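Working notes, structure below.
The complex is shown incomplete by one protein chain, all other protein chains being positioned as in the whole.
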Amino acid sequence: MKHPGLTLALTFTYLIWLGCLPVGQWERLAGFALLLWIGMLAAARNPLRLAARALGVTPFSVAALPLIFTVPGPAWTYLAGHPLSQPGCERFLTILLRAWLGAQAAWLAVSLLGRPRLLLALSQLGLPPLLLSIVTLMMRYLDVLHAELIRMNRARLARSAGDRPPSWWWRAVKIGQTAGCLLVRSLDRGDRVYLAMKSRGYDGRERRLSAPARPSAREWLLLMLAQLAMAMLCRPW
Amino acid sequence: MSLALALHIPDGFLAPNFCAAGWLLAAPALAWAAHAGAQSPDLERRVPTMGMLAAFTFVAQSLQFPVPGGTSAHLQGSALVALALGPAASLLVLTVVIAMQALLFGDGGLLAMGWNVVNMALVGAMGACSLGWLGQKLRLPAFAWAFVAAWISIELSTLATCLELAAAGASPLKISLAGMLPAQGLVGLGEGLATAAALGILRQRRQCSPLSWREAAPGWLVIGLLLVLLAGGLV
Partner (left out) sequence: MVTIEELCFSYGSREVLRRVGFTVQPGAKVGLLGPNGAGKSSLLLHLNGILQGRGNIVIDGLVLNAANLGRIRQKVGLVFQDPDDQLFCPTVFEDVAYGPLYAGLPAVEVEQRVERALAAVGMQQARERSPHQLSGGEKRRVALATVLSMQPSLLALDEPTNGLDPRARRSLIELLRLLPNTMLVATHDLAMLEELLPEAIVMNEGRIVYQGTTAALLADKELLERHGLTA
């Protein structure tokens, strides 16, 4: 899959099908995992690395943990005298696995596309021009502002005596002041960039060179085949 | 691990049709914001500003502040952007930030993004504008109203998240409220202080216009709706 727009479309459809999967269908869930990992191998990405990275979603899963107690149903086992409901446990586990697989799919898409082609993908999927130009500028200036923040932090460190750790609220205020300085600098830079854009003819309307390369027939076929496979796995009917 | 991460709902928690509902809520709000932007005479001037502030929000989120009780959280910046830019522009900026967090860093889901936009941009940012407006009307000192607006807007976002998780059957309301509201309340203290301090610096260096009723009104609508839903959910 080389075409940026289709790559992103495939990722979205994977997430949709995965979300449609009923609770507690472990074999089918394994099928989805297999599909994804085959995709990773085909794209020469290491499934183990992406899988480990995607564990980042687990902290949020704490929010779903109470389900194992509260969903009504037969007790599966007991934890310190409290019954753990079986449907609750199934639901929790399904949510956890789906979140994990979903995050892996997103990581895969990003690692396939990379930043500049991500922009292309978004424009091919029809992101409105206003949002697209905000995204484009954002991507360009992330590193510039980050470098600015690092310089500011160094300057601040160089001037602070800092022998005793100050109280938490004072540190929050200090962090806020750093953020405020960065905000002012960002706004100033926004003004200067605006001037630079204007002096090269910018008039508020977005113009782009015509969109490159249409997806090949093979890529369309791949997308459709993947849909078919996922539909078969999912069978929500 | 930072507590504040817990506000981005990943994929897998909400069924696709439920996610669609989130997008259906977020889309008209975005259309309104884009329309309001297109109406403003200085649209062309605001595009670079919005791009730069999206980058700013991203970078500012790498700033960590301590939370009373031992852990630390990262700055969220949604209240800060909202109070600096007003609701319409901040809605667009935060949407872009949320989308890029999901795409580049896997922070929050892609399908669930509609709800994340609702929670952070629609509820958080617009709520902050309304509260800021109220504080200005009551003639509170600038530091005080910025602090309160940022703090409460975090609680509002958390409340919205809990309501959604409950409606989707992913987490029972009373338990998640009891767990998340106090935790985010502590995080919000730091966020509030940082936001107020940042706005103080902004006001020293640049001229900022006070929030108008027109900017505050949509936020009150959102807050009202949220409270009604909360009452409905708890009864």
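First chain written, first letter: the chains are A and B, and each begins at residue 1.
Just so it is clear, a residue touches a chain if its C-beta (ideal position, glycine included) is under 8 Å from a C-beta of that chain, and two chains touch if they have at least 3 such contacts.
As the structure is a computational prediction, the values presented were derived from the model and not from experiment.
The chain not shown here is in contact, across the full complex, with A. Residue A:R192 is the one among A:R192, A:R214 or A:R235 that touches the chain missing from this view. Screening A:C89, A:L137 or A:C234 for touch with the missing chain picks out A:L137. From the options B:P48, B:P172 or B:P218, the residue with contact to the unseen chain in the full assembly is B:P48.
Annotation for chain A: contacts to the undisplayed chain at residues 115-116, 119, 136-137, 139-141, 143-144, 189, 192-193, 195-203, 207-210.
By definition in this document, only the chains that are shown with their structure count from here on.
Looking at the complex, you find that chain B touches chain A at residues 1, 5-6, 8-16, 19, 34, 37-38, 43-45, 47-56, 58-60, 62-68, 75, 77, 80, 84, 92-93, 95-97, 99-100, 102-104, 106-107, 109-111, 165, 169-172, 175-176, 179-180, 189-191, 193-202, 205-206. Interface residues of chain A, counted against chain B in their complex, comprise 11-12, 15-16, 18-20, 53-54, 56-57, 59-60, 62-64, 66-67, 70, 91, 95-103, 106-107, 109-110, 115, 118, 128, 130-131, 133-142, 144-146, 149, 168-169, 171-184, 186-187, 189-191, 193-194, 197-198, 202-204.
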